[in-house]
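All protein chains but one are shown in place.
Right after this comes chain A.
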Amino acid sequence: MTARGDSHAAGTLGVRGLEAGYDGKAVVRQVDLGPIEPGSMISLLGPNAAGKTTLLRALAGLQPASGSIRLGERELVGMPLAEHARLVGYMPQNLPQRIGLSVIEATISAMRAAPPGDAGQAHLAETALDTLERVGIGHLAMEELGHLSGGQRQLASLAQALVRRPRVLLLDEPISALDLHYQLRVMKLVREIVRESGMIVIMVLHDLAMAARWSDRVVLLSGGEVAAEGPPEEAITAERLAQVYQVSGTVTRTGSGLAIAIDDIL
């Protein structure tokens, strides 16, 4: 299959002076990120109401924003939604509704919704099934969404975002509904795809240890601003946890990431 439309290399993602919010009130202010290299995974961390989801939605083009988001040569702020949606994929936190749509139909509808209009029925089904197999739920393709477990619906949701082959994939708490097995499964899969395809993944996570293990860089948000940014072992320190989360604890490096032990609230 050939990539449609674009001959540019994936391009780095850079955010400068981004502001976004609701009803004229800025929830995130003056956010600078990147440049984020193709094929890397970034986690947005921070306490509740730090602006993680608002920032992610602004990156997804779902939230009015000012400032600059550049992907390669292209400016995403102010780009028409249909064009934006071709470059940036978004997986919302809530699971797909339990409706009478089979997994493969839901995946196909992700491609059809705002159509490039270049593919026939059979081709769409093939492409959808490719993605479902990649995500590990090819055998559930003909099952209705309503009959799946939460973890399976999360994977179906991931497939809907992946099937559009975005350059940048935004995941809002992709593992919050999942048990340990599925958490690792989703993170492993996402990292494999990121490494192989050059996709950029930005995700909101609550679990610091998971973020440290699976991200190339983390962004610590506090009060709508970036409190720290960098490789996990540099950005996540005991002092920062005290500053951002008002908790005391220790952070130690381990083989696969960081071990974070929280003592108490400050």
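We adopt the following convention: a residue touches a chain if its C-beta (ideal position, glycine included) is under 8 Å from a C-beta of that chain, and two chains touch if they have at least 3 such contacts; residues count from 1.
As a working rule, contacts and distances are computed from a predicted model.
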Chain not present in the shown complex, as UniProt names it (candidates "Iron chelate uptake ABC transporter family permease subunit", "Sulfur-oxidizing protein SoxX", "Oxidoreductase" or "Fe-S cluster assembly ATPase SufC"): "Iron chelate uptake ABC transporter family permease subunit"
Absent-chain contact - pick from A:52, A:167 or A:217: A:167
Those residues of chain A which, in the complete complex, touch the missing chain: 1-4, 6-11, 38, 57, 60-62, 72, 81-86, 88-92, 94, 96-97, 99-102, 104-106, 109-110, 112-115, 121-122, 125-127, 129-131, 133-134, 136, 138-139, 141-142, 144, 157, 160-167, 181, 184-185, 189, 193, 196-199
